[in-house]
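Missing here is one protein chain; the remaining ones are kept as they sit in the complex.
After this line comes chain A, so read on.
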Amino acid sequence: MPPWLLGSLCCVLAARAALGGGPAGAEEEEEEKLIRVLVLLPQDDAYLFSLGRVRPAIEYAVRSLRESGAGLPPGYAFQLTYEDSACGNRALFSLVDMVALQRRRPDLLLGPVCEYAAAPVARLAAHWDVPMLSAGALAAGFGAKGGEYSHLTRVAPAYAKMGEMLLALFRHHQWNRATLLYSDSNPERSCYFAMEGVHVVFQEEAFHMAVHSFDETSRHLDIDDVVRALQTGERVVIMCASGDTIRNIMLAAHRQGMTNGDYAFFNIELFNSSSYGNGSWRRGDKHDLEAKKAYSYLQTVTLLRTVKPEFEKFSLEVKSSVQKQGLHEDDYVS
């Protein structure tokens, strides 16, 4: 996170300095040299991007900027405020409440990450001319910079990028048809938006797609039926669901004789972390052997972890911060 974050923070600083600081009036000199940053992220550590996990990274960035001396005009300092977005409307309300209380807008918004929390905040940011950075808001809709999302900068690969990656793969194999299968279960609808990223790109290429969604939390879900329905469709299947469901799908596909080379299965694994479910075939149950065989016909698409040296240092520092807070290290993915 930090390399681009540092860069972005520097840009905000430069812009602010160029504009001669904030609103004029009865404020003291010191107050004018404050960069007010509002961070909107979920308090709940069940989220990969919770306040507890991201805060150390932000503080690292602020510290690095201060220590490096470069990029920070003399006397300027960051003032960070952290608010719980609750991955929903609370983010928007926090922003508005803060502005009502302090009678001034923040200079920079970091987050929200959740799609439905980020959208109204981004619109308000554009309306109020406040820059916004997010490592989320990955849905296709946020790509439209002409209007309401003009002030949003997304720093993580959006789902459309993943769509482009799959497109490149398809072109390489000269494929132009696919079945998109996904679970539309959680309120954030991560798999829905991930698939949308693929769908948008594929549609532009006029690929033929069959789209099937299901609710993986439903008691009436019959995985065998879901898999059987695939047999009347395309040979290339792109899927998105929790790790457990993918495993059940692959087991069912294996039982129905679909893992023999006739089908190509792709699984979009959004984040390589235990928070999103175990992506491995192994569960320590009686189906492990079958699952292992089935998974040899499954290709998983996931985010590439950066290998830059700066990342190592950052990663170590932040992990030690995080551990002090009692969060499990494995759950932390930078």
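Details
Assume a contact is a pair of C-beta atoms (placed from the backbone, for glycine too) under 8 Å apart; a residue touches a chain by one contact, two chains touch by 3 or more; residues count from 1.
Criterion: contacts and distances are computed from a predicted model.
Note on the omitted subunit: UniProt lists it as "ANPRA protein", one of the names in "Transmembrane and coiled-coil domain-containing protein 6 isoform X2", "Erythropoietin receptor", "Metaxin-2" or "ANPRA protein". For the chain missing from the display, the contacting residue among A:N89, A:Q203 or A:Q256 is A:N89, taking the whole complex into account.
Among A:L124, A:I268 or A:L298, the one in contact with the hidden chain is A:L124.
Contacts to the hidden chain, counted on chain A, fall at residues 89, 93, 96, 99-100, 120, 123-124, 127, 148.
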